[in-house]
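Handing you this structure, nothing more for now.
With one protein chain removed, the remaining protein chains of the complex are shown where they sit.
Read from first to last, the chains carry the letters A and B; within each, the first residue is number 1.
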Amino acid sequence: MNGMSKTQVSSAVAASALTRAECEDFLYHEATLLDEWRLDEWFDLFAKGAIYEVPTAGADDDVSSSEALFYVADDYARLRYRIDRLKSPAAHSEWPRSDTSRIIGNVQLLGACEGGEKVRCTFATFRSKNGITDLFVGHCLYVLRKEEASIRIASKRVMLDLNSLRPQGRVSILL
Amino acid sequence: MATISSTSSATELSEGRWIRDDRTAGIFKVNREAFTSQEVLDLERERIFDRAWLYIGHASELKAPNDYLTRNIGGRELIFNRNRKGEYQAFLNTCPHRGAIVAREKCGNAISFKCFYHGWSFNNNGKFATRNPAGTYPDDFGKDGTVDLARVPQIDSYRDFFFISYDPLAPKLRDFLAGAKDILDLVADHSPNGMEIVGGVQEYSIRANWKLLVENSYDGYHAMETHETYFDYLVQSAALDMGSGDKPLVSRGYDLGNGHAVVEGRAPWGRPVARHIPAWGEEGKAAVAELRRELVDRLGPERAERIYDGDRNLGVFPNLVINDIMAITVRTFYPIAPDLMHVSSWALAPVGETPEARKRRLDSFLEFLGPGGFATPDDVEALESAQRGYAAAKFAPWNDISRGMLKDDPLGDDEAQMRAFWREWNRRMEGRR
Partner (left out) sequence: MKVKFVAADGAEQELAVEEGVSLMEAAVHGGVDGIDADCGGQLACATCHIYLDDAWLSRVPPPAEDEEDMLEFALGRDARSRLSCQIIMSESLDGLVVHVPESQA
């Protein structure tokens, strides 16, 4: 880092406070929690005030939930309720629970932003219930940051790279 | 099980192949074959979808002359457009040459359409517009309109809701709509500036027969049971207005004629048109009060109250649902197979809504009406579950929809609205127009 001032060096370090290996480990861990239906532990991965969104299939990355229909546009409180609902047998589309398996790939760090580090990955999530397996595929846009020694999700946006929810019919699992 | 259709006295008992309608005893049964049989679906396509009026879109989806969109309606690919004069039209989206899809984009603005296969061009009135060297075709080729884009036989609108019919003999839309017009008026009257489709479309599917979604869409009976977790959410997030003691939350089911029906009453959730809930805070409260004032000024207190404080789930025969509840959805669905339907769902909103009100509306929509919310996935589950149950039809052949049949004023959780649908369904399936 020749020729950089002390402040420039420390911001550069802060800007890349997360390594790709750390992000990959985090995302694989998140996927495992979801596949194992460890929903409270999954919720704990979110920073306070975090948001969780799933725009309509095929939307642009920067679509706004104030203007377009989304499948999910949860603030922190609604996300908490979503989990409480899924833990209950009264969430009928997930009772009995479906079996899921997620593959996470193409993890990329896209640079710092307000709130943390932008991280992108692709995903393929298989959901099986009543003898039918549906596939959800796309890419996720995260803002991750370190809080104390752990990584936390400041925001997660799941972009479905599908033309529609046909034949899936619903987004009832946590993508 | 299969009997010839017979009616004893004019209206007392009607037994057809799929329906048992005994008004004296108050028993109504639907044979489950109606949900599983390919033969039934083939007949439905011929006698219902190709004869009735089918919703194609809302006027607001084509805002300017030459705007167009493409959409599958009743199993066929269509172009829905406006010509240079702004007239709304609908064409079959298939090249008169050798069939390729002519307009391939979801929407756009075009004064002409050109087929990618051999370059045949058409203006946006469908007129064939490609010159060929002399001798290629007969001199008067195309002059009789046979190589123009084929128009859909009928297109018409009511309060900006556009419908098409594949039957040139179908009675006029206004007559077809019968009492449903009154409900469409209530929805269209939400705003002094007109209504528009906002936020895009959500397309999903359900592995169940299309008629199950008709029934589900105005089924008051299932609300507390299936959607317990949605109501828990409303309680938890201060999103309820239980109203005052003298306005109980009663809803009723009404037969609107011609197979259309509505459930109307007062529900406890917030209504973006003008029923406040604490969760919307002081800003929301003031905004809602203003909306109410405007409604009362424009429509008078009685009609205004019916709009701001009345929730309604409307089914327009055969496959259009408009639910004017915590948001407004316009939803159509079409059978791909006896056990598979494709659903398209849009949101309707007042033109000129503030961004804050729009956000509240879209939030309300996705919490309940969208396929990722706390309600619709469970409806999807219920319908798919029923469809799986119908495999046992040989030993359990009949659905019962008798609820409230002997009442003069059935409630929203009775099944009068389903009976209205099935009677019209049966009438058409037996070959009557």
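The definition used in the following text is that contacts are C-beta pairs under 8 Å (C-beta built on N, C-alpha and C of every residue); 3 or more make two chains touch, one makes a residue touch a chain.
As the structure is a prediction and not an experimental result, all values here were calculated from the model.
*Asks:* From the touch rule at the top of the page, work out which displayed chains the omitted chain touches.
*Replies:* Per the touch rule above, the missing chain touches B.
*Asks:* Where the complex has a chain not shown, which of B:122, B:346 or B:368 is the residue touching it?
*Replies:* Candidates B:122, B:346 or B:368; residue touching the omitted chain: B:122.
*Asks:* Which candidate, B:43, B:110 or B:299, sits in contact with the chain we can't see?
*Replies:* Among B:43, B:110 or B:299, only B:110 touches the chain that is not shown.
*Asks:* In the full complex, which of B:84, B:143 or B:433 touches the chain missing from this view?
*Replies:* B:84
*Asks:* Which residue numbers on chain B touch the omitted chain?
*Replies:* Chain B touches the chain not shown through residues 84, 110-114, 119, 121-123, 127, 129-131.
One rule holds for everything that comes next: only the chains that are shown with their structure count from here on.
*Asks:* Which of the residues in chain A come into contact with chain B in the complex?
*Replies:* Residues 54, 56-57, 59, 65-73, 77-78, 81-82, 85, 88, 90-94, 130, 132, 163-172 of chain A touch chain B in their complex.
*Asks:* Mind listing the chain B positions that touch chain A in their complex?
*Replies:* 198-207, 226, 228-229, 232-233, 236-237, 340, 342, 347, 355, 358-359, 362-363, 365-367, 370-374, 376-378, 380-382, 384, 388
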